[in-house]
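Next up is a structure, given as structure tokens.
A single protein chain has been omitted from the complex, and every remaining protein chain is retained in its original position.
After this line comes chain A, so read on.
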Amino acid sequence: MDEEYDVVVLGTGLTECILSGLLSVDGKKVLHMDRNDYYGGDSASLNLTQLYRKFRPDGSPPSELGRDRDYAIDLIPKFIIASGELTKILVHTDVTRYLEFKQIAGSYVYRDGRISKVPSTEIEAVRSPLMGLFEKRRAKKFFEFLQSWKDEDPATHQGINLDTDSMKTIYEKFGLEPGTQDFIGHAMALYLDDDYKTKPAREAYERIILYTSSMARYGKSPYIYPLYGLGELPQAFARLSAIYGGTYMLDKHIDEIVTDADGKFVGVRSGTETVKAKQVIGDPSYFGAGHDTEGGKVRVVEEGKVIRAICILKHPIPGTDDADSCQIIIPQNQVNRRNDIYVAMVSSTHNVCAKDVYVAIVSTIVETKNPEQEIAPGLALLGPIYDKFVSVTSLYTPTSTGESDNVFVTRSYDATSHFETVVEDVHAVYKRATGKDLVLKKREAEGES
């Protein structure tokens, strides 16, 4: 550790590993460390022993669940949007060669006490109970309007201005019912609450287009998922970094972020060794998250809490036609909440658990003093739950951009069901740390012979 690095990266969560990979490809000398002896930080996937060790320090997994190595249980539930930003980074960095993806079999939405599939084919749409016949016609007009929109062609605008008119205005223009609005805003645009309705409609428009193009891409749902769990993603980007010269150290305790008299970053101390670098990038847990201060400086603040319940099931989720994987969205309006409740389920099809086991994670943003009560509507959809691991996690965000002291802190993994905000953070931290916009360059193919 006597060399000097351009960047020290702390924590091997997905955000940090993507950044580490991109910076190494840029030619930066990167040292990447993690206090755990496994990759992934908060976005890791754990085997059974690791899972029980984390949640039940004095319990071990029941033998009937099968072999340890068949399990890769995600700590945060997210899926990859097929045409989304993470897919672009995966393709442009070529880390897809280390990974294999499968579709998520279906997306469901909760309405009036039961779940229905978000239609992915015309036949499904015609049969869907989500809308009545006349409402289907109105919705069709609405979607045709969005699909044919061209910024440069006012004839396609029908009097709407996406940058000034709100989504509410557009819903009203097409006469869409509140239930349809819930469906569009929450199951397609993937908003967690209803604040979007009164804002300019462009963002919602873009999200709906992203959803429909992702749905069209592979057919069953707009989501894909890496075999062996989400924990494969940080590992793949770490490998990219290592191939471009990045140095990796797991199981490394970090004792101090060392700064000079002006508070500028100097290095990172582990035990008696201090490794020097120009910059440090890391997840909030390395910068005082959960503690009062870090070296007298408050670098991160809590901006909310998420509850996540990892549920092990011995059966597929009722009402999903025995889907091997799915997402279920419970729009907030349906259960008198401010934030949606999500269910994300995967199974042995994705090589994350033994055969005939299903792993569902129910999550939402905490609104009350009794968060477990808040996810009850989600748990109720699952049928008998074999075992359940509940966590309430604080979401942290940095207090400063890092440009003044070269300390760049990433954000916690939020409650959204996908990785779009993770990639936004990657872009933001990359820009703050390098002063440049992230431009994805196609990597030279590694020597094929």
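In the analysis below, contacts are C-beta pairs under 8 Å (C-beta built on N, C-alpha and C of every residue); 3 or more make two chains touch, one makes a residue touch a chain; residues count from 1.
Here is the rule we use: contacts and distances are computed from a predicted model.
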{"item": "Absent chain [UniProt protein name; select from \"DNA-directed RNA polymerase III subunit RPC6\", \"Centrosomal protein of 19 kDa\", \"Anaphase-promoting complex subunit 11\" or \"GTP-binding protein RAB5\"]", "value": "\"GTP-binding protein RAB5\""}
{"item": "Touch with the omitted chain, as defined above, among A:Tyr196, A:Tyr244, A:Phe265 or A:Tyr396", "value": "A:Tyr244"}
{"item": "Sole contact to the chain not displayed, among A:Tyr5, A:Phe79, A:Phe101 or A:Tyr396", "value": "A:Phe101"}
{"item": "Touch criterion as defined above, residue of A:Thr156, A:Thr169 or A:Thr212 at the omitted chain", "value": "A:Thr212"}
{"item": "Residues from chain A at the interface with the omitted partner, ascending", "value": "37, 39, 69, 82-83, 87, 90-91, 96-98, 100-103, 119-122, 124-125, 128, 131, 136, 139-140, 143, 147, 212-213, 215-218, 224, 227-228, 232, 235-236, 238-239, 242-245, 247-252, 351, 444, 446-449"}
